[in-house]
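Quick one: the structure is below, and I'll ask about it shortly.
A single protein chain has been omitted from the complex, and every remaining protein chain is retained in its original position.
The chains carry the letters A and B, assigned in the order they are written, with residues numbered from 1 in each.
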Amino acid sequence: MSAWETVVGLEVHVELSTATKMWCGCPTTFGDAPNTNVCPVCSGQPGALPVPNARAVHDATLLGLALGGTIAPRCRFHRKNYFYPDLAKNYQISQYDVPLVSDGVLEVEVERDGELVLETVRIERLHMEEDTGKSLHLGATGRLHGADRSAIDYNRSGVPLLEIVSRPDVRDPETAQAYLRELQAIVRTLGVSDARMEEGSIRCDANVSVRRPGEPLGTRCEIKNLNSVRSLGRAIAHEAARQIAVLEDGGSIVMETRHWDEDAGVTRTLRRKETVTDYRYFPDPDLVEVTTSPRRVAEVRAELPELPAAARARLVAAGVPRAQAATVLGGGMLALLDAAVAAGAPAPAAANWLAGEVTGWLAAEGVALADAGLTGTHVAELVAMVEEGAVSATQAKQVLAGVLEDRGAAGPRAVAEARGLSQLRDEGELARVVAEVVAANPDAVAAVRDGNDRAIGALVGQVMRATGGSADPRRTNELLRAAIGS
Amino acid sequence: MSADPALTRLGAAALGAAVGAGEVTAREVLEAHLDAIAARDGVVADGDVWHARDAADLGPDDLHAFLVVTAARARDAADAVDRRRAAGEALGPLAGVPLALKDVLTMRGAPTTCGSRMLEGWVPPYDATVTERLAAAGIVVLGKTNMDEFAMGSSTENSAYGPTRNPWDPDRVPGGSSGGSAAAVAGCLAPLGVGTDTGGSIRQPAAFTGLVGGKPTYGAVSRYGLVAFASSLDQAGPFARDVTDAALLHAVMAGPDPRDATSDPTDPADVVAALGRGVEGLRVGVVEELEEAGCEPGVRAVFLAAVAALEAAGATVERVSLPHAGYGLPAYYLVAPAEASSNLARFDGVRYGRRVDAATAEAMNAATRGEGFGPEVRRRIMIGTHALSSGYVDAYYLQAARVRTLIARDFATAFDRVDVLISPTAPGVAFRIGAVADPLAMYRNDVATVPASLAGVPAVSVPIGTADDGAGSGPLPVGLQIMAPLRADDRCYRVARAVEAVVGFDPDPAAHGAGVRR
Partner (left out) sequence: MSLSEDEVRHVAALARLALDDDEIAALTPQLADILAYAAEVGAVATDDVAPMTHPLGLEDVTRPDVPGERLPADAVLAAAPDRVGDRFGVPRIVEEDA
């Protein structure tokens, strides 16, 4: 197995979060009643004409620069001709031989054997195109196969789409996942897209092939229907294994499109089309060339914010562990972290809270960060309270929960006061509880004396319970050890 | 109300002036034209919307220019003009003037078929920009006129609803694809018409019916709401019985439109102001390749007489070559079908128009399109699809597009030497319905008109006399095509006006002993 190399190219589509569609002034909102966001242009009426959205061109240029790409001084739109009911004109306006952006690169961090490795994935092109309408398949399963009829909603038709094509530089599922996550982070940082896979505002297809190292590229299969970053990784692993098995068995790989079946964990071939579609690309005669001068490139480049890679580097340099930095960035909490630091908190402590308890609470309660009401000052205050021993570590978690429950209406000190949470400072009282716990747990005490250090955790836990969480775990640990005499 | 039939003999400028001066109401003008349509066009003149009779039920002299007459709507529009006049509002020069609109432009709430069964019964949900501009000028649209299906043709015989008859001889075609609008104006059913021109579809019918017809500079008139045949060639333009009327209508239609990305953002040339300037000292070039190109002797003779008249009026005339003009027709019959094959893909039975049911979506599309499109449209879709297909696109479509560049350069070079270029508009006179069966032979009608289409330059056809077809026909109109540089539409109208003045052509067939008069 290890004699084979997996080769993956990724095709990512990003739906832009512009107010209106690519060619017309219809809203791009997700989830509205069917066919309520349409006009003659996006519903393909006879005589309607496209006019490009200036913001979409800007956002495509911005993303292209963020990816280190070269912006074409002149580019044009081409028609990609094929018939499909959700394609209102039966051609998609896209770009062909001269895309807006070429030759970018994305560096991603991948964990391998406990080490963080930097992988480079080259980007071949980024171009502008439009999304199609959505088909509802009516039949037993709600999926295309077995459907008697389909029903089309053109709300999504014409929403601006950017297609980003990587070179086949990816060699393993983890790199692919890191690439997709990094693209999501960049796109969100730029504010050009929500990039939510579950809403379809970012989509990924993978082209997978295998070869013996040093040999030419093998035949690839395109894998579609990847609905999560996790699916992407699983599908690549599965497909590579499938291809290797076929080849080792003496067979050959057929170039085809395969669907990922998440439940079964396999890729499946669809009914294979008899002929490869000839898209008959030609320059769209309804549209004119798009030019981008060096001055314009400089203007747009000046708008680039701090990108995730740079932010990560900055956080790590400030002492934040890499994994926490990734969580903070991925959760859109960078601004919050910077605010906490500005309010006096050390970066590692603030990041620890945000990546840990805050992230956990938001996920459990299903609350979005933007709605939580948590400020940098709150975080800094919480960090300070723990530092000065005003509350124990356990109590601090309760304080945080209190702040979030009230959506930041009251700050940490106020919440602690209202709930009567303060750290047990009475050494005598603590020593008394420690003595009680030691006396009540001879087996654990014996284990600790025997060298089982982990057994002390249970004893600490008992002290914490007995004091209602108000004991300082560190001091508790010290007193226990002293009492046990190990 | 019995309206004065003499109103149908007046031109648009005269009618507009009369309405503006309160000498006649817009409603009276309208009723006179509705009466004429009811008497001569073969429509069922009943109710809010009058429909054309089936082709099989037409009388031998019925023009069949209109597919649908939006009578109630026209009456409302005329009444609105009269109310504005009564309120003392200033009206534009064409307010209250009736107009025949080619059925390829959308008008919200009124049926639009593009001459095809594919769109039978379709009612567009929006107005074309041209439609909006006509309404803003107070022009009263009478209805939608017959045309070759999806604007593909040179005779209106490709209409799924039967051909329109030429007012000069009902056994003959009015030309195409805008034959319905041409026949309506030439037959005095309307003083103004709007057609569309992709390879000659306004100019050639104008020549065949003795009218002035203009193709504006590409981009001068918005294509928003113009059901696309060939996007880089289509332009809507005017038909009228004299140059001044055509110029006035052009001025209403032209101008930038943010809904059309190919629309020219610059202010359009003032074609009306240019009308009286004459041709003294103007350099006129006769295009060698087009003057010779298979022209019938009768047409050539009339053309040369007009050239002599131009010289007499003070123009200097020389022969000019457009070296690649002879490749215009082959290039056109690659570029136009290619664009059309893509533009017509949207007609698939899913969102509007005809549907022929089948078990699968794919089969439904194919059955719908196979049945909904007529033979010429199917032919051109096939040609165009092939010209764009893998392995052929470079030799066909791209090569044609390169030849197009060379033709445009030829024009630019020629315009360094001369101010306008002229040629006969069509190689022959109006032919008999059914006489031209071979598709290629039909295409040759466009040989003189396609070069200007490909280059995008403005071109106007002005009638210069009559000729017979060399086989015993009566007198049939001949047109002179005047071409000018990009954006110099004013120069076309200026020269057309001068030609009109020296030639003195009467657009009434009866004045030439032709046509059928009731």
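Throughout what follows, a contact is a pair of C-beta atoms (placed from the backbone, for glycine too) under 8 Å apart; a residue touches a chain by one contact, two chains touch by 3 or more.
Source: prediction; values computed, not measured.
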Could you tell me which of B:Gly92, B:Pro125 or B:Gly278 touches the chain that is not displayed?
B:Pro125
Which listed residue (A:Val117, A:Leu138 or A:Ala363) would be found touching the missing chain in the intact complex?
A:Leu138
Among B:Ala408, B:Ala435 or B:Ala501, single out the residue that touches the unshown chain.
B:Ala408
For the chain not shown, which residue from A:Glu15, A:Asp153 or A:Asp472 touches it across the whole complex?
A:Asp153
Note that chain A touches the chain not displayed via residues 18-20, 24-27, 33-40, 43, 45, 51-57, 74, 76, 82-87, 132, 135-138, 144, 147-154, 257, 270-271, 273, 275, 277-280, 283, 285, 287-291
Over the whole complex, note the residues of chain B touching the chain we left out.
122-123, 125-126, 217-219, 232, 258, 261-262, 264-265, 324, 327, 329-331, 333-334, 341, 345, 348-355, 357-367, 369-371, 373, 378-379, 381-383, 385-387, 389, 395-396, 398-406, 408, 439-440, 443, 455-457, 486
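Here, only the chains that are shown with their structure count from here on.
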What is the distance, in whole Å, between the centres of chain A and chain B, each centre taken as the mean of its C-alpha atoms?
57
Where on chain B does chain A make contact in their complex?
105-106, 112, 114, 119, 122, 124-126, 128, 223-228, 230-232, 258-262, 338-339, 341-342, 345-348, 350-352, 361-362, 365, 385, 388-390, 393, 397
Which chain A residues qualify as touching chain B in the complex?
40, 43-52, 79, 81, 83, 85, 88-91, 150, 152, 278, 280-282, 285-288
